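All protein chains but one are shown in place.
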Amino acid sequence: MLAWTIYISFLGAAAMFLLPKGSTAVARILALLTAAAGFAIALSAFVHHRTGEMLTVTDATWIPSLGIRYHLAADGISLSLILLTGIIAITGILFSWNIEDRTKEFFAFYLLLIGAVYGVFLSYDLFLLFVFYEIVIIPKYFLIAIWGSTRREYGAMKLAIYSFVGSAMVLVGLIAAYVVAGSHTMSLGGLAGYPFSPHFQMLAFPLVFVGFAILAGLWPFHTWAPTGHVAAPTAASMLLAGVVMKLGAYGCLRVAMTLFPLGLAPWSHHILGLGSWRDVFALLAVVGIIYGALVALVQKDFKFVIGYSSVSHMGFILLGLMTLNQIGLSGAVVQMFSHGILAGLLFAVVGRMVYARTHTRELSALGPMGLNHTIPFAAVTFVIAGMASMGLPGFSGFVAELMIVIGAWHAFPALALCVGFGILIGVVYVWRAMQKAFFSESRSAALPPGHPLPPITIPEKLGAIILIATSVLIGIYPQVLLNIIVPALNGPLFSGIRTGSWQ
Amino acid sequence: MNSIYSQLLHLAMPQVIVVATALLVMAVDLLFLKQSATRTRFAVAATLASLGCLAAIARIVTTCGSASIFNGMLIANPLTHLVQVALLVLTIFTLLLSVNSTFTEHVGEFVLLLLVATAGMMFLVGTQDLLVIFISLELLSLSAYILAAFNKRSLQSWEAALKYFLFGGMSAAFLLFGFSLLYGLSNSTGFAHIASVPALNPLLVIAIVTTAIGLGFKVAAAPFHFWAPDVYQGAPAPSAAFIASGSKVASFFIFFQLMALRFAGAEGSAALPHFVRGWVPVVALMAVASMLLGNLVALRQTGLRRLLAYSAIAHAGYMLLAIVGHTQQSLAALLYYVITYALGTIGAFAVISVVEDQRGSDQLSNFDGLGKQAPALSFGLAIFILSLAGIPPLAGFFAKFFLFVTLLQSSAPAGIVWLVVLAIAMSAVSLYYYLRVLKRVYVAPVPAGAAEIKSPLLSQAIVLILAGSVILFGAAPHLLLRWIEAAITASGS
Partner (left out) sequence: MLTLLTLLPVLGALVVLVAGKNLARATAFVFSFAALALTLVLWFHFDRGSGALQFVETRPWIQLTQLNVDYHVGVDGLGLLMLLLSAIVVPIGMAASSQIQQRVPLYYALILLFQACLFGTFIAQNFFLFFLFWELSLIPAFFLIKLWGGPRATRAATQFLVYTMVGSVAMLLSFLAIFLTTHTFDFAQLAALAQNNQLMPLVLGNLAGHRFTPHHIALLLFAGAFLGFAVKVPLFPFHTWLPAAYSEAPTGITILLTGAMSKMGVYGFLRILLPIFYPQMQQVLTPLLWLAAATIVFSAYAALAQKDLKRIFAYSSINHLGYCLLAIFAVVKFTGADAGLTAEKSAALNGVFLQMFNHGLTAATLFWFVALLEKRSGGLRGLNDFGGLRKVAPVFTGLMGIAIFSSLGLPGLNGFIGEFLIFKGTFPLTCWATSLAVLGLLATALFFLTVLQRVFSGPLNPKWATFPDLTTGERLTLIPAIALMFALGLCPQLVLGVVNNTVIQMVQHLRF
């Protein structure tokens, strides 16, 4: 049943392409229904999930010569992320209700992207996972290149090339693993169970991890993210920053860390104070957190602030992954969900509510417009989103970041302190952006009072409410997600991580 | 005597059918259709020729078992059957592509040459004898030179054909020289005997090098690629499609067979810490040079034909890696790769020919906004380009994947992985120029004042069928792969 999330999305995309020209309204409704259907399936699977098991959805022969099977399965981690995808899909479409130019193609590419993302989260066979992972690249490119804004062609190309380079690295690792294992299978369980030599793992792990982490915005390979997300149209930014970056993190966890856990073991000697790949990536993650926050602090363009904040928040996820303890890893998955929602919300406000109306993203130009008077809903939404993003208790970000910090404290105490510093800067840059964009004191005579901005439409309000409610729900009762994430982390796939020499 | 000739006829019946069809087409065209419109002539000729090819396919498919005469001069086994069928299918598509051509009135001659070249390719793949290889290769090449020159009104066509001819002649000379050395060394022109030559005799070394040169030219591998950009650019679209597709399939197949079977003892190894002298390192170097040169120069191209030419060079580099692997699995990977590549290339040329006819040239700026004006053609082009880039779930991706897997499985992976890494890295580079084409087609707006594009129905049909096949073979590679693997196992080669 879960596999239908993929198929419905693809069918929806195909139907969309075949719609006659000019059927804008039909396209929107069809897209929304498709996304809602996908979400409904995901939700029902979520509710029925018996914790701890890897639920096989489909398993069919595909390419017998290589032992590749069309094998879809889901555990708690996949389900959380599938749910996230469903929510962002719906809200992304709601926030794109105003697109008039080549509407059906937009939604077609959008649904294609959603279907491929569902595919990545559901794949159990690594070849299949890679296929879906690569399919994501092309709709991404077109969404940005055709409907984007600032430097869209450059942004789209940069994003596509970086993603492709990352996946190229992953491909090398996967092929190498397949050949070395020689067990004629590409299934996750099969390859995870094979005892690769420590030497091989020590080389394969960083290759595959970095390959995925490029898409997750690991510093210093993150530069595509701000450019690409700023260039993208709102719904695409929501999806890209909210979900697609999580594909990278998911790949890190699901593939790199599961297949090559010994790659995280300590080296025999220290280089520059770092003793293992784990130290290296944890350090890079923290640098990303702080760097992203500091750069966000000095941006003049509102959307760039959010773009860099995404880089910063993804650093949390990567750090959580490297803590290798239960609370850090669960925190990383919760942060994947939480940041997905919040990034979606932030980009929605900046892109759709503000930019589509004011046609400027310069903070200094937005201030005099008195946005908290003209579009108060946007101001309130941004305040809530900003508070959540800074980690205010009561919202999902707090729980996730707390768990990661606790996990980091157990693993890398010094880095945990740096993370605290990063959180503080996070508060500051959100505050600065909010103040300058919505609550600035300066008033300019240039904005004639008779030119009101169009009011916030119903689809936008609906989308914002859905996202805020989700964040509040997870913030108040995180056990909803933790109930399925923790047993998944205790499953057999992650035994290599649990029993490693770092415990 | 009679029995031998009847055996020969029996074995060569498909080729005979093709040649007979060629003559028939020529006759019909010259006798009955001299006054008709070019389009009608082409349609009739193409139809007749396609029917002939289909007959040949039927003949091949209904023959079973293996046979070999004259010590391997002419052989037939499931593997050669498969490749011949593939060649005939590609020729059919090329013929269909030529229906809308306007570059010549010599329809009969054109189709005749195509079919004759096809026959040459069929002989090429159905032999294990050096002389027959050379003859078939020459038959193919000479026909191809003339096909390239067919557009008498275009200076570029002449130039392309001339370069092709000169290069081709040179490399044929090299090839023959090498063959003669091999004959001298082994006193025979058959594979079986040559394989027993002691390894790395200096003469053998020369023979290896010259063979590599000769065949490297044919497949457009660097550094013997210089003809390719001009031929792709100048030759008329059907000719270029033919040269880019069928000719490649046949040449790669025989390249593999020559190297793997004939020089079996002298491989050497390209594994990095343990470099062993032999032909494998030579081919590996050619592969590296092709991948690097093809991809890097393609970045600068502004015309789609030349871009395809350099991409062909790059893909030749990837396919040479299969030869580096030289196992049975590698052969399967190679065949899969080159067949799906050829299908995609013909489709790409179909789109190019429509755009050229209606917009004047193949410059990328003429493709702006094609997505709006010719949706079917653009969709096809997008599929072909993405398959070339190696995006799943298209055939190009699986081809590369399978090829890399077989390469790593062929010997200790640690030594040879550098080739795979380089290939994948160059693939990443190639995405840039492929996406640029798609950007023109889908992102760029239609230029102001541009004429409408009327896509002929036949072109749309060809493009959609070919695109469908690329998608099908990509998403369900087993459909093609099982035939290939069955053929290889059944032939025991």
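Note that the chains take the letters A and B in the order they are written out, and that residue 1 is the start of every chain.
Operating definition for what follows: a residue touches a chain if its C-beta (ideal position, glycine included) is under 8 Å from a C-beta of that chain, and two chains touch if they have at least 3 such contacts.
Being a predicted model, the structure only gives us computed values, none of them experimental.
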Answer key for A:V117, A:M245 or A:M387 versus the chain not shown reads A:M387
Write down which of A:A37, A:V287 or A:V427 is the residue touching the left-out chain.
A:V427
Write down which of A:Y308, A:F337 or A:W409 is the residue touching the left-out chain.
A:W409
Residue list for chain A contacting the dropped chain reads 325-327, 330, 372, 376, 380, 383, 387, 392-394, 398-399, 402-403, 405-407, 409-410, 420, 424, 427, 439, 441, 477-479, 482, 486
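The rule is short, and it goes like this: only the chains that are shown with their structure count from here on.
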Chain A and chain B have mean C-alpha positions lying a whole-number Å distance apart equal to 43
Chain A partner contacts - residues on chain B that touch it in the complex
332, 386, 391-393, 397-398, 401-402, 404-405, 408-409, 413, 417, 420-421, 424-425, 427-428, 431-432, 435-436, 438-439, 442-443, 476-478, 481-482, 485
Mind listing the chain A positions that touch chain B in their complex?
62-66, 127, 130-132, 134-135, 137-138, 141-142, 145-146, 153, 157, 160-161, 164-165, 168, 171-172, 175-176, 178-180
